[in-house]
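Dropping a structure here in structure tokens format, bear with me for questions.
For chain A:
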Amino acid sequence: MTRDIFASLGGIAFALLLAPFLRSIINRTKARISGRRGAPLLQPYFSLARLLRKGAVYSSTTTWIFRAGPVAGLVTVFGAICLLPFGGGPALFRFEGDFLLLTYLLAVGRFFTILAALDTGSSFEGMGANREAFFSALSEPTLLLGLAGLGAVTGSLSLTDIYGRIGASVFLEANMPALIFILAAFMIVFLSENARIPVDDPTTHLELTMIHEAMILDHCGIDLAFIEFAGALKLWTLGLLITGLIFPVRFGVFWLDSLVSLFSLATLAVCIGIVESSMARLKMGRVPQLLSIAFVMSTLWIMWVVK
Partner candidate 1 sequence: MLWILLLTPFAAGLASMAMKSGRARRFLLVCVPCFHFVCSILILASESGLSTNRWLGADELSLLFLLSTSAIFTVSSFALNLFLREHENPEKGAGRFSHEAFFAGCVLLLLGTTTLAILSLHTGVFWMALEATTLASAPLISYQRSSRSLEAAWKYLLICSVGIAIALVGNTALAVSTAFDAATQSTPLTFHALAERADLLHPVWLKIAFAFILVGYGTKMGLAPMHTWLPDAYSESPSPISALLSGTLVNCAFLGILRTNTIMLQAGVGEYSGGLLLTFGLLSLFMSGWFILQQGDFKRLLGYSSVEHMGILAMAVGAGGGFGVLFHSLNHSLTKGLLFLVAGNILSLYRTKSTKSVTGILRVSPVTGLLWLAGFCAISGLPPFGIFVSKFSIMLAIGSQARWGILGLFLLALGIIFVGMWRIVIHMTFGAPPESHSFVETRIRPGIQDIAPIILCSLALLLGLWLPPPLARLIERAAVIMIGGA
Partner candidate 2 sequence: MTDHFFVALLLLVNLRLFASSRMGSLIRGAAAQSFLTVCLSALLRDGGITAESWIFLIVSGLVKCLVLPLLMFRALRTVGIRRDIEPFVGYRVSLFLGLGAAAFSFWGVVQLPLPGGGVNPTAIAAALLSMITGLFLIVARRKAISQAIGYLVMENGIFGLAPSLAVHSPLIVEAGVLLDVFVGVFVMSVIILHIRQEFKHIDIDRLSELKD
């Protein structure tokens, strides 16, 4: 019992401490591929520390929602982290159907970000909010169908049990080709939710082409720190959902399993870096097509496993 609590708290601690590393691994990979040395690995921590020291300027058109947006975003992602199992151990809160809560917590966070963006009254934020709402409306059913299918395959509706029971035996039978479907679907959702290429370019400075960045244009100081940290935690969350499928080994020892999870997350980050370096961002009209492909994949997955 105490072992379980220890494992859950350890998972949350890892997330809080190491989440910004994922960003820096992605950036390092992109830099190395383009032939540069890249920023130091602790750069995200430095920038978070710098932002926490700064003050903030608030526009007179904004209301309390503008200040509540980043806070809500951070709190909801933190709640999502509490629902995720890490390193073979159970999550801090687990119950049947907690994957729905996970999806909705992420949705609530996004909702508050969109509201904060609309609150500024600026047209760039409005455009970004519009696009974000549209794309997330397309990707949410994919995520839900995929997780529901996983629940059907493993026979449980709790994330802890789902990811606990995924082993090689589940996939090596008739469901093996379906694994490709669900991985493809989840990868596309991952790229879309975290505003990565090919859905959105995180390094662009052209506001007309931004989706996620546009929504946070007017935040600064401590608000921006919260937003960046929440973004890193979201990367961690969705990354764990994917790597739990690919690297489902269980040694039974917490430290060993955590190392495996951390290693798999780092590998995922490297892969994202490679993907970002090798593709250009899609035309805005193509993004719904990409998300439809993800939806088709997850529908095929659920039809396959439920049959």
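How were these candidates chosen? In short, all candidates are chains of the complex that A comes from, given by their letters.
Descriptive notes on the structure:
By our rule, a contact is a pair of C-beta atoms (placed from the backbone, for glycine too) under 8 Å apart; a residue touches a chain by one contact, two chains touch by 3 or more; residues count from 1.
The structure presented is a predicted model; accordingly, all values stated were derived computationally and were not measured.
Candidates 1 or 2 all come from the same complex, and the one touching chain A there is 2. Contact residues of chain A toward candidate 2 in the complex are 173-174, 176-178, 180-181, 292, 296, 299-300, 303-304, 307.
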